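Yeah, one chain of the complex is gone here, protein chain that is, but the others are all in their spots.
On to chain A.
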């Protein structure tokens, strides 16, 4: 790149010119910001203003642009200059809209604006233009693992969109759970009758589709690489191995029914006439529309009882704690098998809550119409007596301890357990703790592995350092961000769809699979352009590492939420560009600070916070640094300002990619340069996390929990650093948090470190 030339532009529009002394701001940019070129404009984002900047870039060899106008979240198109480094000083949302329009406030408002100009100039000088990776490659094929309805849907949808698909199914035929069904619950209006499953049609469509290559009796025995360039080893039962190159992966490995052998109290294993839902489908398939026979003796089934929530929604800790969301409609459908062949058969569904998501309500009504009896009750036990069973239950409407004495068949709705492979999260947590010096978790983990317990079999067999499968959420379902980006796992380019992601029925699974297919295509295309995936989609910057300085501490490798970092033979970190989501968590983690991005680094943030003019001890003007996550906290601040919610004029806000990217050096720097307090605002973490980078805010609060010692060494109060969880909707709360914190700082008093 040519020599750096910084130009600063100060906008006077949107009332900025009325509320601020823009000439003074221009002076600050010139003198303190050392901008080579400074211009004021009355309406910077209009065609003329933008053209002015363009012309300067073209004619004046400007390489770095600092725009003092609205928030960086506004006017992104007008100010989206891709050929220069750009920083924005947020004078509108960040200053005039969040400050009172009074004479007394004029001085502090102006000071705020001047600081943001200083910060913008300081930041832009440390930025370089992200170049992207011109050598980025991409395979346009999508790998689908699992040949059930979800997998088949994903394959067909990806193919329809013009992409090649490799479909790997571990059994000898496509269809999965659906292939075992006699009929499916209805997926279309009027949602009244069981329908044929789509398996045969989909199977035929896949066979006829030249874009889809199917491997049966096969598993993905090795998965290496990254989005755009995965390399897959496919092993078949016969021992042969094939290799495929793909750009993205969809895991649609479905579920298994919860093992009914865990439910002896419900008669399973004690009477042949107690079956699970799969058992009943088998009986119905065998009967093929005819009379369903009693398994014990082939006798006529006159009374059949369906027991809902068998080993589900269990709060004793013995069985599944969650609802599988599809068993109720399955039982309605199965009761119809009987009613449709002979309306005189008594079919009783005993439920605690009948949950019929989507259009299932119509199906339920149809079941009632056919005379299926629904009884709200809790089954306590099932006793076998000859060729019949006695179902003991508590009728919750009549508050009656009662029984059905002569059930010929009892069907247990046992629910879905995801087939998601190896749980790598426990290990990851242990690794992180170990890296921070606490070995107890790791020891416990190793002990649990040694006990000889049956370990789940890996699905993807990833060669990633972080483990062979995608991380799992609560109850073993594969990872996904429920609120912002379902399907997207923490392994970039690997998506999960269907019941392996959360319990669901066939309608939802097909919708899910379609969504995952679209996401996979996005990943392929982004990878080809060297761009990041969600949520920084389009970002061309990428962590650069100064390996000479690396101490091989492995913090980055372990803490990267996306498994983007492997290790080479010499135990140096290997950054995989297309797996990286550009969150900066590695940068926040690195104790020797050798990781940075072209446009976001220890320096860009560090020099911003140092550029702020910190008044002396006697000014009674404290300074509070806010590091606000750009995903939720910063937008919330902007929106608070749009609503003219006023907050303290003593704060200076720096947006960060994620709290995970916050390096403790920034905190140290801020405190030692005299700031009176530091507020960090990130997303909610924990099991119901909202963090866009999944682990970032959690890691940050973990790191910050260790900052107490540093504060003590500096002789500072613990309250001088505080972390907050903020949601994008906290428009009222965020200004309140700021004001409360400012009041607290007032209470503690000014920092003793000013002026050193």
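One rule holds for everything that comes next: contacts are C-beta pairs under 8 Å (C-beta built on N, C-alpha and C of every residue); 3 or more make two chains touch, one makes a residue touch a chain; residues count from 1.
Throughout what follows, contacts and distances are computed from a predicted model.
Enquirer: Name the chain not shown, per its UniProt record: "Flagellar assembly factor FliW", "4Fe-4S ferredoxin", "UvrB/UvrC motif-containing protein" or "Heterodisulfide reductase subunit C"?
Expert: From the listed options "Flagellar assembly factor FliW", "4Fe-4S ferredoxin", "UvrB/UvrC motif-containing protein" or "Heterodisulfide reductase subunit C", the omitted chain resolves to "Heterodisulfide reductase subunit C".
Enquirer: Looking at the whole complex, which of A:23, A:173, A:286 or A:398 touches the chain that is not displayed?
Expert: That would be A:398, which touches the missing chain.
Enquirer: Which of these touches the unseen chain: A:111, A:244, A:281 or A:346?
Expert: Among A:111, A:244, A:281 or A:346, only A:346 touches the chain that is not shown.
Enquirer: Which residue, A:79, A:374 or A:562, contacts the hidden chain when the whole complex is considered?
Expert: A:374
Enquirer: In the complete complex, the non-displayed chain touches which residues of chain A?
Expert: Residues 303, 344, 346, 348, 354, 364-365, 368-369, 371, 373-376, 395, 397-398, 400, 402-406 of chain A touch the chain absent from view.
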